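My questions will all concern the structure given below.
Here the complex is missing a single protein chain, while all its other protein chains stay put.
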Amino acid sequence: MLILQLLASGIQTGVLYGLTAAGFALIFGATRVFHVAHGATFVLAGYAFVLGAQAGLPWPVSCLLALVVAIGFGLFMDAFVYRPIQRHEGAFFTVFVAAFGASLVVQNLIQFCVGRGSVSVSTPLTRASEILSGLYIAPVFWVAIGVSVALFALVTMFLDRTDAGVALRGLSENPELLRAFGLSSRRLSALAFGIGSAMTVPGAILTAATSGIEPAAGAHVVLISLAAAVVGGIGSLRGAALAGLLLGITENLIIAVLDTQWSEAAGFLVLFAFILFRPSGLFGQAVRR
Amino acid sequence: MPGSLLSVRGLSKEFGGVKAIQSVDMDLVEGVVTALVGPNGAGKTTLFNLICGHISPDAGEVQLAGRPIRGERPHTIARLGIARSFQDLRLFGRMSVRDNVLSALEPTAWLWQPGGRRAARARLHKTEAALERTGLSALAGARAVDLSYAETKFLSLARILVTEARIWLLDEPASGLDPVSRARFVALLKEAVAAGVTVCLIEHNLDIVTELADRIAFLDRGRKLAEGEPAAILRDPELIAIYFGEPRR
Partner (left out) sequence: MTAYLLNLATLATIFGILAASLNVLIGYAGIFSVAHAVFFGVGAYAGAQVALNLVPDVLLASLAGGLLSGLLSLCLALPALRVRGEYFVAASLGLQMLVVTVFSEAHSLTGGHGGLVGIPPASLLGIDVSSPWHFLAVCVGALALSLVWIAILMRGGFGRGLMAIRDSESAAEALGKNVPALKTIAVAIGCSLAGVAGTLFAFQLAFINVESFTLEQSVLLMAMVIIGGAGTLLGPLVGTLLLLLLPAALSFIPFIPATEIGTVQQLVYGLAMTLLMIFRPAGLAAPSTGRR
């Protein structure tokens, strides 16, 4: 039963990883920005939700607050950090360092203002009940799956069905396509950052509601997103989501065999192996840029 | 073909279903200037990439003076005496003009180049001579990114000049040059050819082609449609129609 229990928590973690990673992949695919501050978005959204709830706001309002904060931060990074850098040098490492710096600022600002410990919100959603003998499932499990699948479906539908979505997908490969749709790359990149950042929100809220969220959580989130995006094939949303799910499950299942310390390392071993032997990822085409 | 220094036979390459190069045969004859002509997307640069080993072909052979070089790494091919330029130049932007050229003379990956001080002085000497010929001496200390457009073109040429390669593959070396610089470029190239260099150049400007080329190979959609004397090729109405993108029946 232990395996089943671990599988369940793996799926719960995994769907949220998958959604967050898909957001990262969307941003990277459309704008070629390696958005390392994606983890900071996640943490900010989580804190917005917790602080909102602690201030006595009803939960839908807190969720909305988290959404606004996440999107706002994503747009801010796009407009005030990435865009000015891309204007002159555009070297990817410059972008990477700037994003890393911004994540440090966010993490330490929260540490300074709120404290370095983890914060959480208690909800009835986390009360587990025994479904099978020895298998405990809390309602949050279903919420996580439901919200993630719904949001992911919504985003893919948007990308497949609308002009802006199609343009977004074509943005990195074919800038001329944009002119055909009469859209500016500036607006599209803002759109990518908005949607991508919004996709961190469910993960952030549910993490805050279950295990709690801490200022340093962003690093882990971004590492997972990055690993999932690479393993899934950079730029591929489905690949990233699937790889995120698999990473979440692996991370939990491996506890049955090895010490917990190795669970994170296992994910990075997979990442390292993929880059060495299959850099195009599970679903990607672009090898050796 | 007699006197063929570089021979290409049945070279083919596909990119995800698109046939970029389809069984192309080509010979570069010693001392002869060949121009590769064709509309955009004809596969001219791809052909260079295949010859130089930047891309590996799906089929076909490349021989340098009878020695098969297909499948060799780009740096090995370069050391065998094939130098190439890039359409987007790819200068070493943050290095000085002098270092850009000097670097082309230092092939070993070891910590020290062979030959000691004397060889180093000789390399420096050659570098200065190449800069002199391309008119860049006064700019030797400037960074490559700080050069003007024409200067970058000449630096790209200086890097090749200094290698003393027997074959030069030049990818649009004169595009965008003003008339004065263009004349200087043509003179430089003629000098090199007179000194025994075999040149193959991709060029859109037909004036330069007629001025420089002894032969023209016409490429379209990955196929070589024709090869021959410039006058004959440039008189062929069908090729001209393709080249200028007129609607094909």
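First chain written, first letter: the chains are A and B, and each begins at residue 1.
We take it that a residue touches a chain if its C-beta (ideal position, glycine included) is under 8 Å from a C-beta of that chain, and two chains touch if they have at least 3 such contacts.
Keep in mind that this is a model prediction, so the values were computed, not measured.
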The listed residue (A:Leu4, A:Ala55 or A:Ala91) that touches the chain absent from the view is A:Ala91
The missing chain sits against subunit A at residues 28, 34, 81, 84-85, 88-89, 91-105, 107-109, 111-112, 116, 219, 223, 226-227, 230, 234, 259, 261-262, 264-265, 268-269, 271-272, 275-276, 279, 288-289
Contacts from subunit B to the absent chain lie at residues 52, 54, 73-75, 78-79, 83-84, 86, 90-95, 99-100, 102-104, 106-113, 143-146, 148, 159, 163
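Everything below uses one rule, namely that only the chains that are shown with their structure count from here on.
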Whole-Å distance, C-alpha centre of subunit A to that of subunit B, is 47
